[in-house]
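Below are the structure tokens for one structure; questions will follow.
All protein chains but one are shown at their positions in the complex.
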Amino acid sequence: MFDKIFVPKKIILPNGKVVLEKRSYTPLILLILLIATIFSVHITGFSMEVIVKRIKEFFVILDQMIPPNWEYTPKLWQPLMDTIKMSLLGSALGAIVALPVAILASSNIIKSSIVVSIVKLLLSILRTLPTLVSALIATFIFGLGTMAGTVAIFLFTIAYVAKLLYEQIENANMDAYEAMESIGLTRIQAFRYAIFPQVLPNYLSTSLFCFEGNVRYASILGYVGAGGIGLLLSEGIGWRNYANVGIILLMLAITVFIIENLSEHFRKKLV
Amino acid sequence: MNAIEKQLLSEKKNYQYITWIFVIVFVLFIWSLSAIQLNNMGTSGLTIAKNIITGILHPDLDLLFNITEKGVAYLLIETMAIAFLGTIIGAILAIPLAFLSASNVVPKPLAFVTKILLIGIRTIPAIIYGLMFIRVTGPGPFAGVLTMSLISIGMLSKLYADVIEDLDTSVLESMTSIGCTMFEKIRYGIIPQLLAMFLSIVIYRFDMNLRDASVLGLVGAGGIGAPLIFAMRSYRWEEVGSILIGLVLLILIVEFISNKIRNKLVRGY
């Protein structure tokens, strides 16, 4: 299409051969980006003046976070543990449920293309839904507390792990699977012995990786009432008690750091 | 002990290790079961669940196709504008930081300090930045833009630095043999390599920023999140339905296009 609007330039070489020089996309792309930027500045009310005048407010808050309020630490353990519990349980259950769902979404195992496309579509929708939004919906159904957060993480984990898993299954080597089917194993049995061992290490490693990310998500879910340390975080900010916010963020950073390193250690062993 | 027995025993050891891991994971799992609390749910939960599902299945079509400032379309455009501007600002500001944190460009101690600073920036969740920037600009999309910029700086600098650290320097040798100066080597040997990768990273970040920007409204930093939470708090599930449909569609479309462009940039097809 592009070539029709911007006709390629003809270059004729000394020996008579003709080369079509494609027009560069760069000026067009730059123009679009420029227009989009101006438009966005207009829509969002972006103003350099405000930044210059008031950005110090940001650092004032940052400054009040340091030093953090150490005396607040004992009150943090319970919500912090809740956050970890939520992500652990949600990730574990989600990863388990993701396995059958991923099989249903694999076009090389399930012959019905309708089932495969519906499951794939549902998975993309679930994956697109921001965790915070599903947590918010969950609080209406399950009430305020860790249950809502667990459900939100559970749903996201299914979507994330199942997507990566069905991509793995679809790319797996099918020779052994067909051989086993031919000697009379059922499809489930053949999957168990031919495909499952191929995707197992990656499945476990993906689940661990998802768990790492979930700890980060879980920490803010409390903001919408879905349990864990996010609740204290929103309280601290609401009451402008930034020294408390500082200690919460510090504890969170340490927790995330420890969990990420542990999980990375095991993921390296797997692959 | 012959070789076969040795082999058998070594297998056992491995099993032992795996068993222990399983036991630990299982204990942690049981421990975390206490996160399940159904006592808060009661009977109203089920009714609400039913309402939510009917609401989402019967979205408020007026709102969905409304083209005024209250309509879903405008809110989505506002969300995109927040994500876009934040990505652009972050993409530019991240370049110097990326070079400052690449250990093959600057001295190791400086790279280390920059890296720590970037990890610090990345540790704080987007929502917290949103709340802090609201104190600077007041509620609205402007706060969202600043939040997205800061988040993008943290993420992009790291990914840029990874690209800079595994640049293909062999092309520089051939440019030396052609008689190029240092400036020419950077302009024609390094920038073309970086440009394709950086663009691909930036497009990916825009994709992620769009998702983050859609929840920033929850704290009042503009975009579609605020109307979403209002609709929920007032149990207008048809509105929630139309907003969610718009949001999911937009994110899926952007994801599809971004994957296409990135494949073309990185792999060339």
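We call the chains A and B, going by the order they appear; numbering starts again at 1 in every chain.
The definition used in the following text is that a residue touches a chain if its C-beta (ideal position, glycine included) is under 8 Å from a C-beta of that chain, and two chains touch if they have at least 3 such contacts.
Basically, contacts and distances are computed from a predicted model.
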item: Omitted chain (choose from "Fe-S cluster assembly ATPase SufC", "Phosphonate ABC transporter ATP-binding protein", "Germination protein, Ger(X)C family" or "Phenol hydroxylase P4 protein") - UniProt protein name; value: "Phosphonate ABC transporter ATP-binding protein"
item: Which of B:Val105, B:Met175, B:Met208 or B:Leu252 contacts the chain that the document leaves out; value: B:Met175
item: Identified contact with the non-displayed chain, of B:Tyr74, B:Phe99 or B:Tyr188; value: B:Tyr188
item: Footprint left on subunit B by the chain that the document does not show; value: 168, 170-171, 173-181, 183-184, 187-189, 192-193, 196-197, 265-269
item: In subunit A, positions touching the absent partner; value: 11, 13-15, 17, 19, 21-22
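Everything below uses one rule, namely that only the chains that are shown with their structure count from here on.
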item: Centroid distance [mean C-alpha coordinates] between subunit B and subunit A, Å; value: 7
item: Contacting residues of subunit A [partner subunit B, same complex]; value: 33, 36-37, 39-41, 43-47, 50-51, 54-55, 57-58, 61-62, 82, 84-86, 88-89, 92, 124-125, 128-130, 132-133, 136-137, 140-147, 149-150, 216, 219-220, 223-224, 227, 233, 237, 245, 249, 252-253, 256
item: Partner subunit A, residues of subunit B touching it in the complex; value: 25, 28-29, 31-38, 40-42, 45-46, 48-49, 52, 77-78, 80-82, 84-85, 88, 123-125, 127-128, 131-133, 135-137, 140-142, 144-146, 211-212, 214-215, 218-219, 222, 225, 228-229, 232, 240, 244, 247-248, 251-252, 255
